[in-house]
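Removed from the display is one protein chain of the complex; every other protein chain stays in position.
Order of writing sets the labels: A, B and C. Residues in every chain begin at 1.
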Amino acid sequence: MDIPDLKRFLAETFPAADAFGFAIAALDEDHLVLSLPTQAKHLRPGGTVSGPTMMTLADTAAYLIILSHIGPVGLAVTTNLNIHFVSKPEPGELRATARLLKLGKRIAVVEVRLHGPGAGGLYAHATVTYSIPPGSAAPQPG
Amino acid sequence: MDIPDLKRFLAETFPAADAFGFAIAALDEDHLVLSLPTQAKHLRPGGTVSGPTMMTLADTAAYLIILSHIGPVGLAVTTNLNIHFVSKPEPGELRATARLLKLGKRIAVVEVRLHGPGAGGLYAHATVTYSIPPGSAAPQPG
Amino acid sequence: MDIPDLKRFLAETFPAADAFGFAIAALDEDHLVLSLPTQAKHLRPGGTVSGPTMMTLADTAAYLIILSHIGPVGLAVTTNLNIHFVSKPEPGELRATARLLKLGKRIAVVEVRLHGPGAGGLYAHATVTYSIPPGSAAPQPG
Partner (left out) sequence: MDIPDLKRFLAETFPAADAFGFAIAALDEDHLVLSLPTQAKHLRPGGTVSGPTMMTLADTAAYLIILSHIGPVGLAVTTNLNIHFVSKPEPGELRATARLLKLGKRIAVVEVRLHGPGAGGLYAHATVTYSIPPGSAAPQPG
């Protein structure tokens, strides 16, 4: 699935995720970048981006890069998410860069780095595991 | 801090968390129970409780049990959250039971079980680590 | 599988694990307890139990409680291990108490608490995920 496919699938299947406010900024064989212009609802007092906002963005970026490889599988579900928060995120644009660590027939593991715009510092690092339902197409990447 | 103290502190300091809709259902030396009557905004298509809702509830329950021991420390921050989603949550009441694994001077580690009302099955299991700012009171529990 | 079955299977299939020195101290429907009388090879300078010793014990306890439910499945493999070290372990007996969080057809998630003998403090808390090969018997516990 390419960027327009992913957007259409998400809008139809997960309207709440779609309303969250992010955009798919880049997609190639190995990476997917989600961009979120943070709004008031994404912030904690003091202006820092909230933990749940970052966890939601990491989970969504992981889901989308898996779909980009296996197609529109609504029933793929998160089985584990592990996130380290390593620096205080600034308000403004939040970016999540997802990369597949494993794409098997039954499990996919994705690494997600959350950072600011440009070459700024790392805000958080997540690994996200999805369970892929039997029968879905899931070619192992080279 | 007892339940009214925690509610007042949260309402003043994190109005968004307070607006999330949960209630502190129980608190003793070892456990804190957060209850969330799930609303439409907490659900995924199909009626299941969303992952971000569960992660938010786990993170908040961990924060509150730490505060109940060390007092109103707004600057305690999550450094790590690891969550396993183990069964499909039903809509209705979601409960998070938090228990301290460690309360040190610098780090607190909390285990959180997310489950339905009553003695129902486990939905998710999380471990949440907070960093406690230097100078906060943080007595080690027996 | 009961305790003698598990010991026989492990001795035949994983002689190195068997030589590690632990004993299955207890097994019922919900829990399995592994006991390790720590020897010099398990210790770090200063006499504390080494991290790898605790990780090995946690992983083995998880594997054995899964086998006790699904039978002798040599090909079940660890896909994730997350461990929090929360207090300094004393030399002497190390005990790992494993409990199933999920036993599905494809994935099992086990919680393991590592502690000293008796009602002593918690040393570490682990969650361990195994992938179960297709076709293995894996009844979901009540």
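Annotations
Simple rule for what comes next: contacts are C-beta pairs under 8 Å (C-beta built on N, C-alpha and C of every residue); 3 or more make two chains touch, one makes a residue touch a chain.
All values reported here derive from a predicted model rather than from experimental measurement.
For the chain missing from the display, the contacting residue among A:1, A:43 or A:86 is A:86, taking the whole complex into account.
The missing chain lies against chain B, touching residues 79-80, 82, 106-107, 129, 131.
By the touch criterion stated above, the residues of chain C touching the omitted chain are 13-16, 41, 44-45, 50-52, 55-56, 59, 77-86.
Interface residues of chain A with the unshown chain, by the touch rule above, are 82, 84, 86-87, 101-102, 109, 111, 122, 125, 127, 129.
Definition applied: only the chains that are shown with their structure count from here on.
Relative to the whole-protein C-alpha centroid, the nearest chain centroid is that of B.
Where chain A touches chain C, the two copies mostly use the same residue numbers: shared numbers make up over half of all numbers in play.
Across the assembly, the chain pair joined by the most C-beta contact pairs is A-B. The distance from the centre of chain A to the centre of chain B, each centre being the mean of the chain's C-alpha atoms, comes to 24 Å. Separation between the centroids of chain B and chain C, computed from CA atoms only, is 28 Å.
Residues of chain B in contact with two or more other chains: 82, 84, 86.
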